[in-house]
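A quick write-up on the structure given underneath.
Missing here is one protein chain; the remaining ones are kept as they sit in the complex.
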Amino acid sequence: MIESILLWTLAIVSAPFFAAVILRVKAFFGGRKGSPLLIHYYTLAKLFKKGSVYSTSTTLIFKLGPLVSLGTAITALLFFPMAGRPPVVSFSGDAIFVFYLLGLGRFFTIAAAMDTASPFEGMGAAREAYFPIICEASMFMVSILFYRLTGELSLSAFFSGNQPAQFWSTAGSPMIFVIIALFIILLTENARVPVDDPATHLELTMIHEVMVLDHSGPDFGLIELGAFSKLFLYSAFIARLICPFDFVHPALDVALFAAAVLLVYIAVGLVESVMARYRMDRVPKFVLTSFALVFFAAVITLEFAK
Amino acid sequence: MNGPMDTILSLALLSILFSFASSRLPGLIKVLAFQGVVVSIVPLFAGHHLSIGSLVFTLTTLVIRGFAIPLCIYMVIKKVSIAREVEPIVGYHASILAGLLLIVGATWAGHRFDLPVNTNSQLLPPTAISLLGAGMFLLMARRNAIAMVLGYIMMENGIYLVGTTFSMRALHIVEFGILLDVLAGVMIMAVMLQNIKQTFDDVDTARLRTLKE
Partner (left out) sequence: MNLFFLSMLMIASGGVLPLFLWRQVNLAKMIAVIGIGSGCLLGLFDSLFRLITGPPPGVSFSPPGVFPLSFHLDSLSAFFLVSIFTVSLLAAIYSYHYMNNTEKQIGAAVNFLFFSLLVTSMSLVVTAHNMITFMLAWEMMSLSSFFLVIYDYRNPENRKAGYLYFIFSHVGAMFILAAFAVLYGHTGNFDFAGSTIPDTMKILVFVLGFIGFGSKAGVFPFHVWLPHAHPAAPSHISAVMSGVMIKTGIYGILRLYGILDLQTPASGIIVVIFGMVSGIIGVVYALGQHDIKRLLAYHSVENIGIILIGIGIGMIGVSSGNPVMAVLGFSGGILHVFNHSIFKSLLFMGAGMVFHKTGTRSIDALGGLIKSLKITGITFLIGSMAISGLPPFNGFVSEFFIYMGGFKGIARDPLTFVFCLLAIISLAIIGGLALACFTKVVGVVFQGEPRTPNANRVDEKNGSTMIFSMVVLAAACVGIGIFPAPFLVMALKAVSAIGLDYGRIPIEPFAHMTADISLAAIIFLAIMAILAGIRIRLFRGKPIGHSGTWGCGFTRPTSRMQYTGSSYAASILDFFKPVAPMVVDHPPVAGLFPGPTRYASHVHDVIEMHLERIIVNPVLWLFDKLRWIQHGDIHLYIGYILLAIVILLFFV
């Protein structure tokens, strides 16, 4: 239990560090030196020191938005078995709870954006409401596949111990498709490049960044921390699948897990460096591809795993 | 589901989904070229005894299927200004979902048909049926003539896959495949002619001279 809580805290604390890796990779490809790896900690510290300015159009919901988006993200992390060690809490069906909890976070992010009466934020909100619908379907498809393979429905049953390694041995190569699909979901849910460009300069073309335009100071810090935690959660899914080893020794497990997570972040950075953002009407097709991949993996696995 | 054969075949199935999702001709051609390569190397893993002759034959198919035909079509669309958009009748989203349904249906049908499979892969009949169905789908659901030709080539890939399940000597199947190849070539010509007709209002080859730059 103590170990699980420690790992959970470590995950939240290290999430900003990993996010900085993406910036570093992008800088490397751009031929720049890049920002320090601790940049996000400096930013958070700066934001937490400031006061806030609120739009006169906003209400209580606007202030609740950052809290709920951070709260849901870190609560979701509680259910994830970090490095394959047991999670803090776990029960049968917690996967459903986690997906819906992230939905709650999304509800409040959108509501907070609509609170400002800004047309740009409304635009971002509409996109934020649209794309994750398909992501959710893909996530449930992944759960169905994993449920069929494990007979359990909780993140700890899916990702802890040597279960990921067993996925590979029973399902084999279709797991590659599952990983690609999860990567697409990661990019979509966390507003990364082919879906959304966090570094663009035009509000019209943003999704997540435009929704938090009016947040400032500590509120914005909470949102950033929530976004880092959410990105970490999705990366951790993939990290456990690409590196399914279980050494039983905690320190070794954690080190390997951290390396795998790092690899996922580097991959995100790579994608951001070599790809351009899709036109908005192309995004649904991109996300649908993830659903198609998982569905496809499920069909061929379930048909031939018998 | 760990054999190399299954992996290769699942890549072929995957290429169906990507072909349904591609909106531009160059992309579609690349997917088809990939599919051609994947389909052509299947015999190498089919567990037949490989003679030098059949190896050469396989490699030749690979070159034709994976490089020659796609390159030809690519040249055609480069030379003759054909619209790059595949002009779908059924939208891309619906096409992807249709592709999924097709694969599920083919998996189901693969067990029903009882093809004379003598390979170690259970995935082969479904893949072949899916390729046939997907080719049909492209023929029906795309307005662009080149996309239709590509659909036709996809069907041909499916037939080739069925052919590999028989022994290497069952050449009539292969001949059938080649026949279809020729047909595809003819259709490409037809498209070219149609384009010429569109541009010049007739197919007078004398006026083709103006194409020369």
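Per-chain residue numbering starts at 1, and chain names A and B are given in the order in which the chains are listed.
To be clear about the criterion, a residue touches a chain if its C-beta (ideal position, glycine included) is under 8 Å from a C-beta of that chain, and two chains touch if they have at least 3 such contacts.
Every value quoted in this text rests on a predicted model; they were computed, and no experiment measured them.
Between the chain not shown and the residues A:L7, A:I22, A:I74 or A:L293, the one that touches is A:I74.
Of the candidate positions A:F28, A:F97, A:W168 or A:Y278, contact with the unshown chain belongs to A:F97. Touching the missing chain, out of A:R106, A:R192 or A:R240, is residue A:R106.
Mapped onto chain A, contacts with the missing chain fall at residues 48, 50-59, 61, 66-68, 70-72, 74-75, 78, 89, 91-94, 96-97, 99-101, 103-104, 106-107, 110-111, 113-123, 125-127, 129-130, 132-134, 136-137, 139-141, 143-144, 147-148, 151, 153, 203, 213-214, 217-219, 221-222, 280-281, 284, 302.
Keep in mind that, in the parts below, only the chains that are shown with their structure count from here on.
The distance from the centre of chain A to the centre of chain B, each centre being the mean of the chain's C-alpha atoms, comes to 38 Å. Chain A meets chain B in the complex at residues 169, 171-174, 177, 284-285, 288-289, 292-293, 295-296, 299-301, 303-305. Remark: chain B residues 1-2, 6-7, 10, 13-14, 17-18, 21, 92-93, 96-97, 99-100, 103-104, 107, 122-123, 126 touch chain A in the complex.
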